[in-house]
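What follows is a structure written as structure tokens; I'll ask about it next.
Below, a portion of the complex is reproduced, with chain positions unchanged.
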């Protein structure tokens, strides 16, 4: 693991702006991006990722790598929460364990974007269908989390709140951010199929503006993450360890799966990043509604306060070196 | 006076069922309760902030909806207090 790629990653504008945001909190600057401006950027990024992904999928068509990759992605988002749950149960009750585990099974779109930016700066190619994997990995983890609560929870949960399967599917598939990402993907796909001039006209908005908007949003994420970090102290060292260990562990599994799928280095990194990243949008929103017994500060502070910065700043280059070192091995 | 959050729809349904003459909602409230901290910076995540709901109504109406509201609040968190108020 060289130090150079990490430094190169840190010196890219998105990461620099993230650090600026974080430092502003540490130095107690009153820099603030008031609500709902961050929402504007998060909606924009989801819309743009989805739209561009849909176009790419339509362009590349369903090559014979697409289906295995997407299936593996879904599988990972089903398996990771189970592993996470088993680990977390050593210390936490069913509710908190399920909620945190679901967050780590799901993904962080901004971490994914950052990995794409990293690849672009390194001039490493990747495929548009990986956005499909991004979109498909959000919901299954939520479903697993809620099923874990449904079957492992103590029997004395208030009756009126029994989770029916329909409620579980609703929260996992119709959650605002999942819905926007998925449907923008479809819009991109349909537009690319039937209306190529529409793509050209969208390009300045979804394409050219993207990098700058990403920087602006990461500025805010830096502020939020740094505000969250101190709250982790209350959560205890077990959870702090988990927030660093779990992404590394997931990345490790991810690399071997990527190797098994014979993904190129670009796609492999994105796959690994999806495994390693944890959700702070869709999953917390869903868990707040369906598992109010879980402490939101646990699943938010870990994902947003520690795992997210870790991935953004040093995780991605580490995963890249994992990919470069493990995938080319002739055989297991 | 009530404090609630994303279960706003449920609470409003309760209010409507009780036939309150009206209500006012102020969203984007934040705060700390015995169980949860809600901060503005998380609003973009979809976690939502709190909602502050004010209802001016007769005592009987309050009695009618007390149980339903208590139920909602005990599950999702939130507080509800009553003050005397006379119309201007």
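As written, the chains take the letters A and B, and residue 1 is the first residue of each chain.
Assume a contact is a pair of C-beta atoms (placed from the backbone, for glycine too) under 8 Å apart; a residue touches a chain by one contact, two chains touch by 3 or more.
Computed from a prediction, not measured in an experiment: that's the story for all the values here.
Visitor: Counting the whole structure file, what are the per-label copy numbers?
Guide: Although only one copy per kind is displayed, the whole complex is A x3, B x3.
In the analysis below, only the chains that are shown with their structure count from here on.
Visitor: Distance-wise, how many Å sit between the C-alpha centres of chain A and chain B, to the nearest whole number?
Guide: 33
Visitor: Where on chain B does chain A make contact in their complex?
Guide: Touch residues, chain B against chain A: 6, 28, 35-37, 39-49, 71, 75-77.
Visitor: Tell me, which parts of chain A touch chain B in their complex?
Guide: By the definition above, chain A touches chain B via 34-36, 38-39, 41-42, 158, 160-161, 175-177, 220, 223-224, 227, 280-282, 284-285, 288-289, 292, 295-297, 300.
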